[in-house]
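We show some of the complex, not the whole, and keep each chain where it was.
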Amino acid sequence: SAPSSTKASGDKVAKSSKDVDTIAWDYPFTFLPVYAGVAKFAKERAKEKGVSLEQTNDNGKPDVQASNLDTLIAKKVPAIVSFPMVFEALETQAAKALSAGIIWVTYGGTLKNQSASITFSFEEGGRKLGEDAAAWANQTLGGKGKVAFLVDDTIQLGIERTKGMIDAFTKAAPDMQVVGREQAIDPDTALTKTKAILAKHPDVNVILGITDGAAFGGYKALVESGRSETDAKTYVGGQDGDLGSLELIKKGTFYRASAALQLRDIGNAVIDVPLAVADGKSDAEASTDVPITLVKQGDALLDEIIAQYG
Amino acid sequence: MNASLNLRQLARYPLIPVIVLMAIGFELATGSFVGSQNLLGIATDSATLAIVAVPSALLVISGYLDLSVGSTYALGAVAAGWLASEHGGSLLTCVLLSLLAGLAVGAVNGFLCCVVGLSPFIVTLGTLTAVRGLAQQFAPLPLTSFGDSFAWLGGAKIAGLPSPVVIAIVVVLVAGAILALTPVGRHIYAIGVSREAAYLSGVRVRTVPFTLFLATGASAALAGAIKASVLGAVQSGTAGSGFELAVLTAVLVGGVALTGGSGTLFGVVLGVAFLGILQNGLTLVGVPTFWQQVAQGLALVVAAGLAFLAPRLEALAAVRPTAPRRAAADPEPATT
Amino acid sequence: MALRVTGLRKSFGGVHALQGVDLTIEAGEVHALLGHNGAGKSTLIKALGGAFHPDGGTIEVGGRSYAGLTPRQSIDAGIAIIFQHLSLVDSLSVVDNIFLGQEHRRLGIVDRRAQRAAAQQLLDRLGATSSIDSRVGDLPMGQKQLVEIAKALSRDPVVLVLDEPTAALSSHEIGALERTVRSLQEQGLAICYVTHLLGEVERLADRMTVLRDGQVHVATSLAGKTRRDIIEAIAEPPADLPPAGPIHDADPPQLLVRGLTGPGIGPVDLEVRPGEIVGLYGLIGSGRTRTLEMIFGRRARQGSITVGGREVRRATPRAALAAGLALVPGDRGRQGLFASLTALDNALLPAQAVLSRFGLRRRRAEAEAFERLAASLAVHPATPNAPARAFSGGNQQKLLLGRWINGILPTTVLLLDEPTQGVDVRARHEIYKVVRTIASERRTAVLFASTDPEEIVALADRALVMQDGRVLGELAGEALDEDALLHAIHQSDTDIETEVQSDLQELS
């Protein structure tokens, strides 16, 4: 069942999924834990389907991403699944791939030139978190309290998540005082920044993170400052569905919610969608939208995702 | 004598007045800068930086450089975190494994740079990249649930101080004593100024910097382990990312010359404090993200200016000394 | 026998610096190691100090035989070396340098008190005036040289090797050094002494070994040897110096310095006429270097500098060069040489722009200019593309002189700081000849500083004696001789110097 060598894979246009022996998955943010999670499932699925999965090393750099895609196109891999750092910037590559007979699946959004897409709305994940936190604030705090956001202004997906999160929250809980809006995607940075926010506003009620990593750091800062882990007037929430965060939610701490990507569904889609295209499915038929779900304590999905990490 | 001495110290360490001014400014702007909680918070956050900046500074003084610390930090964090979470490792075994990992990276760097004689910049840029890959390969997913024993490392209070701060103080004192009191301290400077002259004088020009590479590697891994313990989690992809630049910045802003042979640990501690206070203050004041970056960039330029002024100010302050304690550096560069 | 070197060989790439050299030095002997520039003296000494491993031969010392030494082995065997290119660490203090690698320690901690006392004693013995707390980098060359000597002495050696220890010293410190060497000799040390100053050889040495092109040319006792014998052993005797050109007192001065003042200097007034060679003589620290540097604009200054009737207002080297001034600096390693650049680049850097056409370098013209220059200054090897660091000390000095004495630049005032430091007896003579020639033929005004009274007498038409940053007096014509110079700067210290005989008097 081992795929034939990459060498044999070139030079032909896939007429069916049998012709697709290799799928190249181009994910630029390999330093994020979500990547490893999705990769785990994508690899499992690839094995099941008898295709080999190749990955790139873009290191968060848009021009390296473009170069690596050029390389994959020159190599004529049968299928590329790419998560564009800047969507418009990869239209050229997508078009080139298509005209070379390569299946192009856009990951995390859509392009004009594509065979199909795997979508999950970043904006929506942020929005769901923001709405839930706002509802909680209105209910528990009577809509009055302090909120800090740990955001990302550097990459496109971060900007979308940030916008979804902040807009939804401030709209639904307009009287909450915003006491911080700091760049942080990892727990280290988030811990430091949240501590500084807490020095001025020790009574922050809500901390929302652009990633679970950031929210986790915020959570730690609160605990370090003496907040009880089950404090009723505190809400921390993040996005992605990292194991550590989900465990805190399950434990019943004030880490209350995560807008979780369903890693297994996405991982499967990375393999299934290009194979479906190869089997003649149209963009509309092959494309998959993986919903982002806000998981909270007691949700069945919470245990399911935790179990997925195995 | 005291007054003139103090003036010279101030002139020698212009970061002191700058830090004082920053503290006053941030306090006036926010009313919550000076407060034991915030100051202890800054100290705790800065502790890991200090722990690595100190041996790194010795390395730079000896004419070498280690850029790999950002990834060694991650490797040390992963090693300790993995043992703690997957095997319930005790505090001691976790720290030992982490130190071993750091020593291994340090040994590779030290061997290539000191024994073989390759360029420290390229070699440690290489290990920066490679070690990050190894750490991620080893632990692609976040590690959590470390258990109580390991939590002590970052979370204990010793004599009222957080354990990272205590460890940092110990590191500073030990390194300071070596630098100021022992022959090796002199040798570190000598090697940095002229490896050839030091060699001809019988100084161990390979062993000394090799050992500093070991110390830097170990300290970076320890810092990673401490941060892992503080956070209760490790992400191999982001842990310590960019830490190498923070360390180098602290060292250079603290007055250590990249060309080797000069600098003091007190200056480095000031450099660490400067960066920690700046980061904290900008967040406290609530400066928007992008302007924070601009401000941090400008602060570096200002720090470079201060480092430039220091010897000149010192020379001025030395105009009427009782007896010069140290000759002033040449106050005049080639082109003035 | 305290030190025996047998069949020592060392090549650098294709250059055979040592080709089977033998050298034996007995305890209680001062042995002069002589030879032309590039003969291999420093290479031999570096092998003794462990700077590199020889290609062949043995070194016997302290009852053991080595195929090569590390610096530690060398030090432990009792060899102490004063290297030609100093092995000092600029940013460390004088004390720290003296004890570098051999610190006095108590319980693993540097015993500062003991070190300071010992250092002060050594400096006093050598007549050094610098403070033991000074940063070595801040010291002038001569003081550095004394620190280097103190460092060697601090190790209580069995064999003391001195590679041109007096190149940057004045008669005052030379006297103190010679006394120290004598007393060490009496204590039974074996001393190897490298110098180009033959007066020192005559006063100090018992035996000599003369190298030529990496081989022993002569090894003999000095008893009964004349100056001429020594010179002939080292090189073919130089031709006579051309006579000084006529100096017309009526000519307006080419260089006119009025009220030159700076930290520790001045006010200095002096003038040099076209074709005139003026020597600045004084003890180290008397301000000659600073005076030259201020004239050249390397240091901030007050007062006026006029060249060919036009005042040079901006105190920068560029302004000075544009006005026709040129300076050959005294600190070759730091201010002069581009160690890793080629000999041609070193010699022609400022001339390249003059030689270029349409902004492009003319390599052929450069090569020809280099060839001419190498011939006139006897640069060896005359390879334009070898890096300067591969040249011996004396030949490096010639490259630096060549940078300004190449006939390409419109130099009308030449400032020379210790122009022949480290240059062998024959080449020194060549340099005098070149300087004389450009003074007489091109009417260049020359102002040079020297610590060597022989040099002042040989080269200068007129000498200015400096002390504490001021010109004390002037000697010219008949009145200009070594005794008068020495007398002018220190009446009390003339005891040994009166023994001094002039190399060049002997030659002519």
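For reference, chains read A, B and C in written order, and residue numbers begin at 1 within each chain.
As a working rule, contacts are C-beta pairs under 8 Å (C-beta built on N, C-alpha and C of every residue); 3 or more make two chains touch, one makes a residue touch a chain.
Quick caveat: nothing in here was measured; it's all calculated off a predicted structure.
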| item | value |
| --- | --- |
| Total chain copies in the file, per protein type | A x1, B x2, C x1 |
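What we mean here is this: only the chains that are shown with their structure count from here on.
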| item | value |
| --- | --- |
| Touching chain B and also chain C, the following chains | none |
| Farthest chain (mean CA position) relative to chain C | A |
| Chain nearest the overall Cα centroid | B |
| Separation of mean Cα positions, chain C and chain B [Å, integer] | 44 |
| Intercentroid distance (Cα basis), chain B paired with chain A, Å | 34 |
| Where chain B touches two or more other chains, by residue | none |
| Set of chain A residues in contact with two or more other chains | none |
| Chain A to chain B touching residues, read off their complex | 30-33, 35-37, 39-40, 151, 153, 179-183, 185-188, 191-193, 195-200, 202, 213, 216-217, 220, 224-225, 242-244, 247, 309 |
| Residues of chain B that touch chain C when the two form their complex | 181-183, 185-187, 189-190, 193-194, 196-203, 261-262, 324-330, 332, 336 |
| Residue numbers on chain C that touch chain B, as the complex places them | 49-51, 71-72, 75, 81, 83, 86-93, 96, 100-103, 105, 108-110, 131, 133-135, 137-138, 151, 299-300 |
